[in-house]
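Following: one structure in structure tokens, then a few remarks.
Only one protein chain is missing from this complex, and each of the others stays in its spot.
Up next is chain A:
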Amino acid sequence: MSSNDNLATGAEDSIQYVTVVIGGQLFGLPISQVHDVFVPDSVTRVPLAAPEVAGVLNLRGRIVTAIDMRKRLHLPDRDENAQVMAVGIEHKGESYGLVIDTVGEVLRLSMDSHEPNPSNLDKRWAEISGGVHRLDGKLMIILDIKRLFGAMVEPMAAA
């Protein structure tokens, strides 16, 4: 899927990932898909929306739909006062903000350490994961934007 696309575009078999932490787990987004990183501020709640929709917010004059990745991944909610960050991405011309816990460094990873999803991975996670990278001492799950939205938008937001 899109990880293959990246393979084609990435230089010398390696891709740069913006790493983020969601509920203690390290995730990586291909840097080409990340538009900005921001602190979600004054998010307007959208009643009746799917539970993972944290709300809508104004990011420099654009309306961004914020998606709580913890909800999306069926993880427990973070503490009331915990610091949150958001990664701005674009999907089919619309702006979305993925609300995550913290943003880490940018990693350049070669395809050597890439592996497909383990077959026993929780199917709700496997649904949005484009594979796993073996890093020193930890694993990084690749967030596949296309699949993330494919699973959410098309079936009319399966709540």
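Things worth noting here:
Basically, a contact is a pair of C-beta atoms (placed from the backbone, for glycine too) under 8 Å apart; a residue touches a chain by one contact, two chains touch by 3 or more; residues count from 1.
Keep in mind that, in the parts below, contacts and distances are computed from a predicted model.
Per its UniProt record, the hidden chain corresponds to "Chemotaxis protein CheA" from the list "Chemotaxis protein CheA", "Serine/threonine-protein kinase RsbT", "YabP family protein" or "ABC transporter permease subunit". Touch with the chain omitted from the figure is made, among A:Ala50, A:Met85 or A:Leu107, by A:Ala50. Although one chain is hidden here, its contacts on chain A can still be listed: residues 42, 44-51, 53, 56-58, 61, 63, 65, 67, 71, 74, 76-77, 92, 94-96, 149, 152-153, 155-159.
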